[in-house]
Structures are given as structure tokens and as C-alpha cells.
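Note that one protein chain of the assembly has been removed; the remaining protein chains are unaltered in position.
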Amino acid sequence: MYKNLKVYKWIINLSLTIVCLIALFPLISLIISSFRPSSELIRRGITFNVNISEFSLSNYNYIFVQAPEYWQWYMNSLIISGLTIVLSLFFSSIVGYALAVYNFKGRNLIFLFVLFIIMVPFEILMLPLYQLMVDLQLINTYTSIMLPLIVAPIAVFFFRQYALGLPKELMDAARIDGCTEYGIFFRIMMPLMLPSFAAMAILQGLTSWNNFLWPLLVVRSNDMFTLPIGLASLLTPYGNNYDILIAGSVMTVIPIVILFIFFQRYFVAGLTTGGVKG
Amino acid sequence: MKKLLFLSLVAFLIVVLAACGGDGDDTAGGDADEVETVGTDLEDATDLTFWTFAGTHADFFASAAERWNEEYPDRAIAFTAETYPFDQMHNNLLLALQSGSGAPDLVDIEIARFPNFLQGDVQLEPLNDLIEGELDNFITERLDIYGKDGNYYGAPTHLGATVVYYNTEIMDEAGVDIDSIVTWDDYIEAGKQVVETTGIPMTTIADGWYGIWPYITQRHSDFFDENGELTLDNDINIETLEFINQMVNEDGIAEMSPGGNYHSEEFYGFMNDGGQASLVIPMFYMKDFTTYMEDLEGKIEIRPMPIWDESDARTVGMGGTGTAVTNQSENVDLAKDFLYFAKLSEEGNIHLWTELGFDPPRWDVWDAPEVREDNIYYQFFHDDIFDILLDIRDDVASVNITEHTPDVLDEIDTNIMHNAIREQSQTPEEALREAADRVRSVMD
């Protein structure tokens, strides 16, 4: 029995290590590439034969010193993602919560709508949505970039699953104490749902940070670009700007890694309670 | 109380949302990149916006705007250039023109996408009044590709004269005198010698239109004739694709290009390391050499394309980007005059060469002292570049563009080159006929 355990221990830890190395490999190679001169990268690609002596910080020097637009894009992405997280957590949680704890007419229909949003291919909505933004005069504003993310169907779905697991007795007790329905949500249930908020903060932050197609349709000027758009604009058929692209990509990943490490405990805990009632 | 709290929270969020529009506008005025904005500090300057997908084009127009403001202070412009990702810039333009709102004053449209913008009611402004008096000075074929029904809608960026870049180091090693290569047969013979002595392929063939279009155009054929009829599977095209196939799969003097085209990371590295002895591509590729293939400095010689027989054109104008004025511009006349100044005038054409390294579509500047002045391209290559062009100027073939050109280009990318050359799953004739049938079915 104990011998077996030791073998299992080895198998498990070894296979996890291998999988994690594979998972991290592209990023590690990206980080290594960011220290190589871009001409060298073009010449040899990502390769195992890396020459340490050629490493330099010139790419970073370039984005920190010579590329003011990069930091403008960074700020845009930070502001937009931050606002999106706050707003979408609020709006998605109240919907998911209502779908879970109240019995009301149209509940199932609304849930079907949630699934429908996940299903519809965004590409066919591009022209009508663009026209709508033009009519609402929202082109080239943060608002238009964030709007489609604010009520996020997957987040609604998740909050619903999570709220299903909340103890309903607490609600009744609160009502007897004279608490209003809104009070029940904001003062009693919301604190109980905090882990799920942490989880969705990560997922929403991630979605917004990497969002590409939609912001591209509605931004009109370079100084409103978000990071993914800015980085993509460096890839052109008339020459790619690798110096800023590779180093810029590394800097792009860092804030969400921090966000993740910060919230990840809650993330697992949050999914736990929500999952059971799936 | 709590309801009030809730309602005020909602109100607060609405205010936050509404305020965001303001945020955006603030930043737009604030730290805009100075390189791409010109003249915003001038009083009474008229706003002009320009979209492009190439940062170098943005710089080109920005410097033109500076010169314009010095020369015409009474018609000063506040110029803003926006660089978007390639695909998305064209998409955004399409949506903006379709919905009637949001398009810029001036825009760069790549040749393969240009036909999309000539469909329906054309939303671009004709440039005829700017050009018509000076047509003789232009290689007019380069204006026709951006035209429809006798109207010119795009200002060309370059002639795009296709030439051969020879790597002299490899050619010398193989003992081939590049000036002795006159016909394509000579080219193949030289190729065999190169492969035999050095083991390096004579050239590589791209999976896209670079691998066929220049060759058929040189023989006065094309995908479409002047009347817009599909000629993709005519005899000359089949014969030419067979010739390409022979170079790659029979004589073994050519390979398929790494990365599938001449603009990938892989190809730059390959070419730079002396991976092939020669490259058939338009003049505009000089910029790629100087940017990505530094090791080749002083080793590359430019020569005209070899020919099959005397009736062939000596060069073909390929690729290109047309700058257009949209009908959503509030200052169409100003935008057109500025476009003329920047890109169509003699001075503008000189700058196309000195700033971008493009062969200007106006041949009357090829002799200009400013063009003949020393610059990085003469240093990288050699100094008789424009003599070669002047020599072949009367013999430039060009392409016919129709609204179905994008369909043909897509067939070339996905099926023709792949099936006929790379995989050899079809003969060139089969590949062309099948592709032509598919395009015909779309055209009906």
C-alpha cells in the first residue's frame, strides 16, 4: 500500500511538472525572445540555440523610452478592463442572483436568452451593432468598447449557478428582520458570494484585456487603442515592428498574471460552492 | 433608505458610463503622438484624417502635411494619421462607408481590396480633375487599377515594377554572369548551374499571387481581360503555370518559399542567410531588404525580368496601395488638393522615392536630381536603379482589376499554387480550370 502511494506520488508530480513546462514553454520563449535583438529573431526564429551573449534590454528600452503610444494603449486597457470588471460584476451578479433565488414569470425564457447570447456568432452582428453605435454617437468612446461586455452571459450563468447554492433560510430570516429585498442582496447574499466575484473578476478582466474584434470596430484613433489592437497594428504586410511587438507582449501578460495570483485562491473556492448545483 | 442607495448606485453607474465618452475625447486631445499629428496647433487649420495600415505611409503623409502648411499657410490643415491593423482597417472602412458615417477624409486601400470599394454607388471621390492634365507623365496603367467607368479613384503609391534581385555572392560562386541572362531559358540554365555548384536554389516561389501574376502579365495575359471577362484558365496562363511547375518540380531550380510568401519572418531569415540566388519581385521590396536583410548590403544587383520572346513586356507593375478621398469628407476639395500635393505631384513623387524607397509612378521624376541624390538604397544596391527603369519605361505591362479579382486571388492562395505546385495533386491545367469554374459560378 505505501509503496503504491510513493509510485503514485512520483507519477502525479512528474506528469504535472511536464504538463506545466509545456504550458509555460511558449511564454518562456517569448520572454527569452524579448531580450534578443529583433533582427536576430527574424533570422533564426524561436529556437533552442540561444546565444546568451547577444541578450540586451534594447527592446524594453525602446518601448519604455521611444514608444509613448504603447503606454497610452496600456492605460486605455487598464481603465477599460478595470471599469468592465466593476460594472459587469455588478450587472451580471444581480441577474444571475435573481434567476437563482426568485420564482418569476419568464425566468426560463431569460435563461434561454443567456444561452442564446453565447451562441450567436458575433461576426454577423458587426454591421448592425456598428450602425447602432453610430446612431447612439458612441463611436470612439470607452463606453462603446465596454458596452457589450457589461452584461456578460457566461458570468450571468456562473453567478446563477453559484447563487443556487446559497442558503435560502437566511433570506427569510432577513425578511422577518425587516430587511428589503435589495438589502438582502447587498448586505447578506453579496458577501456570501464574494468568492464567485473574485472568480468572475479574473475571467472578466481576462476577456476585456484580450478583447479584439469589437474594440477595433469602434475605436477611431490611435490614442484610443487597447493593447491587443495596438500590438496587431504593428503587424503589417509592409513590415512588422518586432522590437515593440515581442517586448510589448511580455508586458501585456504581466498585469493579468498578477491579477490571477491575487485572486486565484478565491477562484477555486468560488467555483466550489457554485458547482454542486450545476 | 436602501432602495435609495440602490437607485443612487444605478444613477452613479449611468453617470460613470456617460462620463466615459468625455474621457475618450479628453485623451484624444491630450497626448496624441506628435509624429502622426501635424498642424493641430495652427489656427483656422482644417481637420483632415487619414487611415492607413502601414506606419511608414502615415509618416509619409505627416511630413507632406508639414510641407503643405509651410507652402499654403492660408489653407492650413490639421492632419491626423491613424495606423490600423491591415485587415481591420479595410473592414472598418467598409462598415463606415456602408453605414454612411465614421469614414476618414483620406484612406489607403490595398489593391486586392480596392475592388470592394468600387461596387454599388462608389463612396470615393473621382480624382480625374487632378490627374487628367498630366496623364502623359504617369505610367497610366497604375492609375487604371484604381479606376472604374473612366473615373480614377486612387492615387498610386508606386510603379511596383517587377525586377529580379540577384545575390551576386551566390551567382559569382556559381560562375554565372547575370547580364548574360536575357530569356527565361537563360534563367533556367543559370539556375541549373547555381544549384549544381552551390546547392542553393535559384529562386523560391510564393504560394500567393507573387508566384504567377507577374509572369502571366509579362506575357500580356491576366486573370481578366480589359472587358472584365475571366481569362484565368487561358492557354498562356496554363503554359506559364506549367513553366513555374517545371522550375520547381522538374528542373529543381526553385523551391516553395519558406512561410509561403515573401513577407514572413521565416522568409526574411532565409533570404538574409543566402537561402536563394535570386528573387523576382517588384521594386518596392527594396525597403524589406534594407530593413530585414542587413547582411545582404552590397551583395544584391537589380536587373529587369528575363523574357520568353520579344513581344513580352520588360516589366510589370504589381501590387500597390491607392490613396482615396471618401465622400464623407467635409472638405473634399482640400483633401484632393492635399492628396495631389502629397502623392501625385512631381514633388510628391520625388518624396515617394526619397522617403519610402518606392519607384514613383510618374516617370518624369526618374531623372530628377533629388531622385538621383545618394541615399540608403543606392548604397545598399547600386546607383543605376533608375536607368534600368528608364530603359524599360515604354514596356510596362499592368493588370486588370475587377470586382471579382479578390475571388481569383483567394483561389490562388487556397487552391491553385497549393494543388498544382506545392502538392502536385493536380496538373496546372486542372488547377486553373477548376478554379476558373468556381470563380465563374460566383460571377453569374
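Order of writing sets the labels: A and B. Residues in every chain begin at 1.
FYI, a contact is a pair of C-beta atoms (placed from the backbone, for glycine too) under 8 Å apart; a residue touches a chain by one contact, two chains touch by 3 or more.
Note that in this section contacts and distances are computed from a predicted model.
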Any idea which of "Sugar ABC transporter permease", "NADH-quinone oxidoreductase subunit B", "4'-phosphopantetheinyl transferase superfamily protein" or "Spore coat protein CotJB" UniProt assigns to the chain that's been left out? "Sugar ABC transporter permease"
Among B:Gln98, B:Asn137, B:Thr291 or B:Thr354, which one touches the chain that has been omitted from the display? B:Gln98
Omitted-chain contact residue, chosen from A:Leu129, A:Ile145 or A:Val219: A:Leu129
Positions on chain A where the hidden chain makes contact: 5, 8-9, 12-13, 15-17, 19-20, 22-24, 26-27, 29-30, 33, 41, 44-49, 91, 94-95, 97-99, 102, 104, 107, 110, 113-121, 123-129, 131-132, 147-148, 150-151, 154, 156, 161, 164, 175, 178, 180-182, 185, 203, 206, 209-210, 212, 227-228, 231-232, 235, 245-246, 249, 252-253, 256-257, 260-261, 264, 267-272, 274-278
Counting contacts across the full complex, list the positions on chain B that touch the omitted chain. 3, 87, 90-91, 94, 97-98, 113, 116, 119-123, 207, 258-260, 265-266, 269-270, 406-407, 410, 413-415, 417-419, 422-423, 441
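Just so we're on the same page, only the chains that are shown with their structure count from here on.
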Could you please state the distance in Å, as a whole number, between where the Cα atoms of chain A are centred and where those of chain B are centred? 37
Going by the contact rule at the top, pick out the chain B residues touching chain A in the complex. 2-3, 5-6, 13, 16-18, 20-21, 23-25, 27-28, 30-33, 36, 53-57, 80, 82-86, 88, 91-92, 95, 98-99, 101-102, 110, 263, 265-266, 268-269, 272-273, 287-288, 291-292, 294
Per the touch rule, the chain A residues reaching chain B in their complex are 39, 41-45, 68-69, 72, 76, 79, 83, 87, 90, 126-127, 130-131, 134, 138-143, 146, 180, 182-183, 186, 216-217, 220-224, 229, 232-242
